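After this line comes subunit A, so read on.
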Amino acid sequence: MADIVDIAVNAEGFKTLVAAVQAANLVETLKSPGPFTVFAPNDDAFAKLPPGTIQTLVQNVPQLARILTFHVVPGKWMKADLERVNFLTSVEGSPIPIDTSDGFEVKNATVLAADIEADNGVIHVLDRVILMG
Partner candidate 1 sequence: MLSTLIWFPILGAIAIAFLPLRQPKLVALTVSGITLLWSLWVASQFDFTDSLQLQEYLPWLETLGLNYQLGVDGLSLPLLMLNGLLTWIAIYSSQEDVKRPRLFYSLILLVSGAVAGAFLAQNLLLFFLFYEVELVPFYLLISIWGGEKCNYAATKFLLYTALSGTLILVAFLGLVWLEGADSFAYKALMGQSLPQWLQIVLLSFILVGFGIKIPLMPLHTWLPDTYVAASTPVAILLGGVLAKLGAYGIFRFGLGLFPEAWATLAPGLATWATVSVLYGATIAIAQKDIKRMVAYSSIGHMGYILLGGAALTDLSLVGAVAQMVAHGLILAILFHLVGVIESKVGTRELDVLNGLMNPVRGLPLVSALLILGGMASAGIPGLVGFIAEFLVFQGSYSVFPVQTLLCVVGTGLTAVYFVILLNRTCFGKLDNAIAYFPKVEWRERVPALILAITIFFLGIQPTWLVRWSESTTHTMVSATLAQPTIAQAADSPLPASQTSLP
Partner candidate 2 sequence: MTTQTLPQTLIPPSTHEFADIIHRLEAGGSMLPDTPENLMQIIGIYKAYAVPMDFYWRGVSSISGRVFLNPLPAFKYFLPKEYLDLHNHYAGDDADLRIWRGEATAHPELLEFMEKGEVKQKLPKLFHHLWHDRINMEFAEACMRAMFWHRGMGGQFDPYLDSEEYKANADRAIRAYFRGNPAMLGLYQLFPDMFLEQVRELSYYANLGLFWEVMAPVFFEMSDLYDEGKLTTVPEAMNFLVNGIFAIAGRPIYHHVYIQGECYEIIPKSKGFMWLYEAALPYVEAVFYRTSPFRGTKSYNAQAKQVPTDQKEFHYGILYADVFPVGSAGIPPTLLMQDMLHFLPPYLLDYYKQHCRNEDDMLIQLGISFQRSMYNVTSAVIQALRTALLYPLDDTNPKHLLANRQFFETQLDRFKRPEARLRDIQRQDYR
């Protein structure tokens, strides 16, 4: 099996996310043993952000890293595990509400594909970039 980064690089529709992870120097972290749970917004999700948002973030690595680490949770949380919790604490520090009562929603994003397993964790694909607050 591949690690989280490899899966994202090889899958279709995660170009923006991969570019952002590279820009934020998080590749090595996400290649480390972890394990991590990554909520991965696809390209469409990034495209929903108003223009300029990504440009500013890419210019400012620490800030971009902060947004990205909000999508990462320590530990390997499968969908089945998430049904037992209401929220997780992200690497960034802020809580991420989880709602599995009716479908599978992470904060205000809906999970498009759950439980994509990697060597060092699991990926859930989101239809929206989630933001702190």
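The rule we apply is simple: a contact is a pair of C-beta atoms (placed from the backbone, for glycine too) under 8 Å apart; a residue touches a chain by one contact, two chains touch by 3 or more; residues count from 1.
Per the selection procedure, all candidates are chains of the complex that A comes from, given by their letters.
Quick caveat: nothing in here was measured; it's all calculated off a predicted structure.
Engineer: Given that every candidate in 1 or 2 is part of this complex, which one actually touches subunit A?
Structural biologist: By the stated definition of touch, the match is candidate 2.
Engineer: Of all residues in subunit A, which touch candidate 2 in the complex?
Structural biologist: 49-53, 55-57, 59-60, 62-67, 93, 102, 107-108, 131-133
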